[in-house]
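Working notes, structure below.
In this view, the complex is presented without one of its protein chains, the others remaining in place.
Every chain is named by a letter (A, B and C) in the order it is written, and numbering of its residues begins at 1.
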Amino acid sequence: MIIYLAISIMFFIGIYGMMAKKNIIKMIIGVNIIGYAVNLFFIVLGYKNNGIQPILVPGVSIEEFVEKAVNPIPQALVLTSIVIDLSTICFLAALSIRIYEKYGTFDLEKIRRLKG
Amino acid sequence: MNLIIFPVIFYLLSSFLIALLWKEDEKLSGIACLSFSILTLISIISLGKHLILNERIVYFVGNWRIPYGITLMVDALSYIFLLVLNFILPIICWFSLTYIEKYTKSGYFYILFSLISAGLNGILISMDFFNIYVFLELSSLASYILVAFGLRTEELEASLKYTMIGFIGSTLILIGIGLILGKTGTLNIADFMSAAMSLKKVQLWFILGLFIAGFALKSALFPFHFWLPDAHSLAPSPVSAMLSGLFIKITGFYLLIRFVSNVFIMFPESKIILMGLGLVSMIFGALMAIDQIDIKRTYAYSSISQIGYCVLAFGIGTYYGYLGAILHFIYHSFSKTLLFLNSGAIEYRYKTTKIEELKGLQDKMPYTTTTGSIGMLSISGIPPFGCFWSKIIIIIAAIKSFYYGIAFICVIVSIITLGYFLKLQRNIFYSKKEMGKNEEVNLNLLMPMVLLSVIIFFSGLILIPELKIYLDKAIDVMQNFSYIEIMEK
Amino acid sequence: MNKGMSEIVKTISKIVSPFIIIFGISVIFYGHLTPGGGFPGGVIISASFVILLLAYGKEKILSKLSLYKSDILHDIGALMFLSVALAGFIGGTFFLNIFDKGKLFSLWSGGNLIFSNIAIGLKVGTSLFLGIILLSMVRIVYKENKIEFYEKKEDIK
Partner (left out) sequence: MAVNFGFHVFLLVMMIIGSLVAIFSRKLISSLVSLGTVGMLLSIYFLILGAPDIAITQLVVEILALIILLSAITGRDVTADMTTSKVYAFLFIFIFIVSIITFITYSNFIFPEFGNTNMRVGKEYLYLAPLKLKAANVVTAIVLDFRGYDTIGEATVIFTAIIGVMVLLRKKGKKDE
């Protein structure tokens, strides 16, 4: 239970970074931290007490391998979602560069030209 | 039975080939994108023949059975969404052949256009939680980029706000998928349902809550709507037509239907939440759309209220409610696409969509005026046109299940909708006579609008008995289909 | 971006980056035997290019792997992976593993895993390198190879 509590605290720190901070780079860091927290959540879901990595090495027999290996499905998903977060950050960085060219600042407070 | 995969493959191929070969030549990439989307439409229509014979098509990617590989499934409900999607996409692509010339490097526009369509088609045919998430993420990322395609300051800021909120929505859905993986160990919807039967109901309410919040955020229902007006009004017109007409409906409304009525069947009361969300966003969208100064912002707020109609009709839960929801989705997609393409034609000619700067378009752009007023009358529910039938059915559904208050509010909101659309028409199209010369836009912009308005004009025919059978099949899917039946087969 | 970093960093990165590239390629090719695979290998290869970019500045690295070439490679990688998937149609369904599976721990095992790994590695490697070059390159306009990008004027204020 402590592990999940710590992951959700990290998730809420990321959400705070995105919502309350007005600097675009801080928002991108918040996005990054949320991505880390969700990926960690997936891998923690697939953990088995002192389980070995799901890669068969010549010395191990199949039955022992199946008995002790960790759940491989979340790891396949995290490989995909790590790269999805990287693409979002790549796009947001390019967006913040262009916003900086137009406004001369990363601070959203001065940028507020759009009404709600 | 490989026809089911072809929509996704064609659009992926079109985006990769345009990026490789024709990116610099704008004319050629437009034609390539148009030909690939027409090819997809043909493959979808030929898919229909198989669907009539057997009730649904299940396809195992890589020949791996249910729990191991990814399975795809098309039944009557997703076939209707596929038809509407793949019928509107070539029209938008045809419209943007000349509209996009105003933007630099429009080859990239066609790449991103086919990527969004690949994502939307991927969502409609898939039956696997994580697969839906990946294609949802693909089409959302492509739409974040297209909102900022014009590189003006407002567009960049609207895209930033849209990206942040869209990212939160995707993360909520991803956490829901993680919990499903944790609880039942599988990602396949049918396998999940057969495993979830043994779980207690209390354990699943949190997962359903996450999904409803994520999809409500993606379809801009009331509490999460504030990204939509900026994103849809500042994007290039074909992009906002695709966003308003198709994107929020498929990533939000379609997935809400699937998850509430087909996956989480043990929570019938969740429809009441949807009814509440739909009601509030219907009222809010209509009220906000009244005093807008920009045509596209009025259309954006009106699409918030119209998707509120669809979700409300689905929330009622009876046969008529489902029929009203499906019909309203179909008619609103066609008419809202027509309206945004119409505002695109006006913007193409006069470089502005502010209401007071556009006067007396009746004689300057006669055809645009007629098609635009057809679209506006259709959405506000004037008899011969599309949305009148669906609004009537929704009101009947509300009365039949004794929600008189909701029926009354529906009537009031459609009157308000009629109000602001008439105001729009009076100011833009039929205001004082200005003897300007005929500055009608060229055919490439005009024919898509004429085609859409013809469809809307004859859209009442869908209710005749021969065609209604297919609608009833889709409603039967919405009412009592659950993915467990696929497990037994 | 000035002309790259100090002399020490340049010589070290010159020595190290070939080894990083070889390590990345080995991670790609042995993806189905040892930990790794398409994604990690591709990302490692693009990291090695980025090290050279940071050490030597943009002009030198772009002479080796110009924007136009990496753009082409990036699309070819995507098409290769899609064609490996489409090759499954020969055997019937979309993503079928039609190649013979070979022995368990030998290099040739796991059917089309190897080709998918190579395609993904090529794609991820070149596209991330292209992304980082573009993001850090916002200051220089390249006209000759048809990709001209925004040059940051000094008077942005």
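For the reader, a short list of remarks on this structure follows.
Please note the rule applied: contacts are C-beta pairs under 8 Å (C-beta built on N, C-alpha and C of every residue); 3 or more make two chains touch, one makes a residue touch a chain.
This is a predicted model, so every value here is computed, not measured.
Shown chains touched by the hidden chain across the complete assembly: A, B, C. The chain omitted from view is touched by exactly one of B:S78, B:T184 or B:T298, namely B:T184.
Contact between chain A and the unshown chain involves residues 1-10, 12-17, 19-23, 25-26, 28-30, 32-33, 36, 39-40, 43-57, 62, 65-66, 69-73, 75-76, 78-80, 82-84, 86-91, 93-98, 100, 105-107, 109.
The chain not displayed touches chain C at residues 1, 27, 31-40, 43-44, 46-47, 50, 54, 74, 78, 81-82, 85, 94-95, 97, 101-105, 109-113, 116-117, 120, 123-124, 127-128, 130-132, 134-136, 138-139, 141, 147-152.
Contact between chain B and the unshown chain involves residues 12, 15-16, 19, 61-62, 64, 67-70, 101-105, 108, 111-112, 115, 118-119, 122, 130-131, 134-135, 137-138, 141-142, 144-145, 148-152, 155, 179, 181-186, 191, 195, 200, 202-203, 206, 351.
Here is the rule we go by: only the chains that are shown with their structure count from here on.
In this assembly, the C-alpha centroid of chain B lies 36 Å from the C-alpha centroid of chain C.
Mean C-alpha positions place chain A and chain C at a centre distance of 22 Å.
Between chain A and chain B the centroid-to-centroid distance comes to 29 Å (mean Cα coordinates, whole Å).
Contact residues on chain B toward chain C in their complex (touch as defined above): 2, 5, 9, 12-13, 16-17, 19-20, 24, 59-63, 69. Interface residues of chain B, counted against chain A in their complex, comprise 130, 134, 137, 141, 144-145, 148, 151, 153-154, 156-161, 163-164, 167-168, 171, 174-175, 177-178, 181-182, 185, 187, 226, 230.
Touching chain A in their complex are the following residues of chain C: 34-35, 37, 39, 104-105, 124, 128, 131, 134-135, 138, 150, 152, 156-157.
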